[in-house]
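The structure appears right after this line, and notes come after that.
Of the protein chains in this complex, one is absent; all others appear in place.
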Amino acid sequence: MSTTLSAPPLGLLLEDIVRRHRPRQNAGSVPTNIPFLATVPFDRFGIAVATTSGEVFSSGDAGVPFSIQSISKVFTLAMALQGGRSAGLWSRVLREPSGTSFNSLVQLEAEKGIPRNPFINAGALVVTDHLLEETPDAATQLLRFLTEQAGSPGPFIDEAAAAGELDSSSRNLALAHFLKDFGNLTRPAAVVVENYVRQCSIMMTCVQLAKAGLFLANNGQGTSGTVLSPSETKRIGSIMLTCGMYDAAGEFAYRVGLPGKSGVGGGILVIVPGRCSICVWSPRLDAKGNSLAGTAALADLSDRTGWSVF
Amino acid sequence: MSTTLSAPPLGLLLEDIVRRHRPRQNAGSVPTNIPFLATVPFDRFGIAVATTSGEVFSSGDAGVPFSIQSISKVFTLAMALQGGRSAGLWSRVLREPSGTSFNSLVQLEAEKGIPRNPFINAGALVVTDHLLEETPDAATQLLRFLTEQAGSPGPFIDEAAAAGELDSSSRNLALAHFLKDFGNLTRPAAVVVENYVRQCSIMMTCVQLAKAGLFLANNGQGTSGTVLSPSETKRIGSIMLTCGMYDAAGEFAYRVGLPGKSGVGGGILVIVPGRCSICVWSPRLDAKGNSLAGTAALADLSDRTGWSVF
Amino acid sequence: MSTTLSAPPLGLLLEDIVRRHRPRQNAGSVPTNIPFLATVPFDRFGIAVATTSGEVFSSGDAGVPFSIQSISKVFTLAMALQGGRSAGLWSRVLREPSGTSFNSLVQLEAEKGIPRNPFINAGALVVTDHLLEETPDAATQLLRFLTEQAGSPGPFIDEAAAAGELDSSSRNLALAHFLKDFGNLTRPAAVVVENYVRQCSIMMTCVQLAKAGLFLANNGQGTSGTVLSPSETKRIGSIMLTCGMYDAAGEFAYRVGLPGKSGVGGGILVIVPGRCSICVWSPRLDAKGNSLAGTAALADLSDRTGWSVF
Partner (left out) sequence: MSTTLSAPPLGLLLEDIVRRHRPRQNAGSVPTNIPFLATVPFDRFGIAVATTSGEVFSSGDAGVPFSIQSISKVFTLAMALQGGRSAGLWSRVLREPSGTSFNSLVQLEAEKGIPRNPFINAGALVVTDHLLEETPDAATQLLRFLTEQAGSPGPFIDEAAAAGELDSSSRNLALAHFLKDFGNLTRPAAVVVENYVRQCSIMMTCVQLAKAGLFLANNGQGTSGTVLSPSETKRIGSIMLTCGMYDAAGEFAYRVGLPGKSGVGGGILVIVPGRCSICVWSPRLDAKGNSLAGTAALADLSDRTGWSVF
């Protein structure tokens, strides 16, 4: 790949990215409702790139596990779309940007319990409920999927963190009961929320996440065969670009120009269609809930490689 | 009292009201989320008046128990205000009309978890939570209060109906978890909702409800002593007039001109300050959720007695 | 009247009210969008009572003209209901509390251009448009009506103030064009807003306003004959009680217990059904836009006379 770039070879480039973007002071914020995230040192910074030609490059803390949080929504959606299992899903959740906060109930009420997209919390709860129609433990199934894509020894659920997060899940429980009131939840609200929270509490490294997301850059082809059809893969990419960065999708589309999904654990997964998947991680967040250093690093990387789709 | 009226004596008047307003055909609707309410014959109609001079007049099905539903909110609010127990309550719930549906989450989100008034569901949940700070079983405490005011043998909780209603309480659970997310609920959401639903499932007759509500027309003096101060009594009356009839408070203020509180069981409790309390009951509801025949009967009664406060 | 009170005779009572409530320091606020209101000295305070028996009592600055602002909405509504002219009006404006800011566009959009009640700005614009169907100059017609009720020499339009207020009427113009978009405005938006602003810019004294509002306490009988039917009069009283004090209707119903309508000029008109009309004025406002000293004075007066309807 490096032959197509005027930039330095990718490995060197990532090292330079780490040098430039690893935080030197404790700027940004941490989510108040998930206490353990505040304990991660502010200067953690890792980046990994997995290419469609099979190479993996990484730098910084790319081997340190972190909480994937909402990045899990990309993979539960992928699982829900696998093997024609999407039947019925798209009548229960839309695929449009929401324009409101990721955990808002307002739009849900106005739109009669149909969440705007699978990446706001209400939509992710519907996706989890959809998965629970085929398995009693969607979180463990997701863990298995991620492990298969990322290689082992690999991802694990931080059950202590999940238990703590469950204790402050009132908003998600409100969303789940609200969905149920509209007839858009099959399983008990508490079961769906518990699975959702455990999915969010999966711990992975940048390298693992980049490898796990590679099928999204590779027409649906994963490390051990077909994960999704090219069409469903394109579907996820388009939802990532329009809805993946909370209320900063437009800004991220401009600065980075690539489909991405962030989590409040500080990770961001980005897809360069046909070329590679990227995972960057740094724990402190900007006002929109996206990794401060991670977003800056991705903008820099996009500028220097010309990978923007625009 | 009849001496002050150009209308016939009150007993005869109530008989005439029953004659005129008892439904002859099955008009109006029943709430879809509480199945057992649909089983009540459409032609049930009762009315009772308890005067501050100690008389009780009644006619029609005034001795038939019905589900008091949201009329319970008047009494839980009264209990919450008793004996100076209101400390802290008014920072958790406002006293203004809402302008939105009784079970809406929208305004609650915009106003950071502070319900608009104690008669919308969110506000009643906060009141119940407030009561639960002093008792583990607010519903039984309410039953005791109502029995004391109404005389025995009297009110009872229809536990089967309560269980059924709990099964379709997703919206209320959503509201409760949402309140908790905003820090405006002390007890577990499920506990608060269960108490709330059991309060709503209390069965009373028109005669019992008129007697139980008499203190609201009598400066706070109940059947066995002071229930509330005159000032707190006035408070409840003003909230009934501005917020007591769901989204038809303005229309009811015009047509009847008296503080009232309705329930989807078809009951309406009305206060004539200084004079009497009235309970009318007929199960079929208008589009706003208030008893169709009951509202018409109260408008008629108000016209013929001149009891409107306007 | 004084014979029915344990309070002092009404004249003395009003003098005491002025003594107690005339502001001694510049507390409260003035509306930022109507500059000339800020020029009124903060210690202005007047009160007047006109009784159904024909007497007028007053004290303090009750003879100083002030800008009636939104109190005009009570009288334009009365004019719109006169002589059966209400045909069609109640399909264009509701009669329920709004729960949102007096100049909000949100509810108007949700409810397809039908304002919640005639006392929020959108509703008052519809009422003015309704009046304009019969006259080219609704403001002058209102002035004539008020002069007839209040006696002359009397009310006048402060045209300079009106011109200034028109310059900062963007919100009202937005509301008017929005109503027009929904087909709920017949005349040009600019014409309706100009009339509305000139109505608000009428200058009256407390004595004049109390006299002008007397028909609302007197079953519709004004100083020179019938203004409204008893039923339409009751209608206006009920709207005043549920919607007359911006977002503090519930609080005012509790503290004062009487139908009232305030204006940002610092005036409040209050009705004691069957007994009298009251106008109090003091220019500084509380956070809800109601006269700070005026509201306190009315609460005091209500306490000492027992005039609350609750």
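A, B and C label the chains in the order they appear, each numbered from 1.
Just so it is clear, contacts are C-beta pairs under 8 Å (C-beta built on N, C-alpha and C of every residue); 3 or more make two chains touch, one makes a residue touch a chain.
In this text the structure is predicted, and so the values were computed from the model without any measurement.
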Name every displayed chain that the left-out chain is in contact with.
-> A, C
Sort through A:46, A:213 or A:237 and give me the one touching the missing partner chain.
-> A:237
Quick one: which of C:171, C:288 or C:304 touches the chain that's been left out?
-> C:171
Sole residue of C:55, C:133 or C:181 that reaches the chain not shown, by the stated touch rule = C:181
Residues of chain C touching the missing chain are 104-106, 109-110, 170-171, 173-178, 180-181, 189
If the missing chain were put back, which residues of chain A would it touch?
-> 94-100, 107, 116-117, 233-235, 237-239, 241-243, 247-251, 253-254, 257, 259, 273, 308-310
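Here is the rule we go by: only the chains that are shown with their structure count from here on.
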Since chain B and chain C are copies that touch, just let me know if over half of their interface numbering is common to both, same, or not, different.
-> same
Distance between the centres, which are taken as Cα means, of chain B and chain A, whole angstrom | 49
What is the distance in Å between the mean C-alpha positions of chain A and chain C?
-> 56
The distance between the C-alpha centres of chain B and chain C, rounded to whole Å, is 32
Each of the following residues of chain B touches two or more other chains, namely none
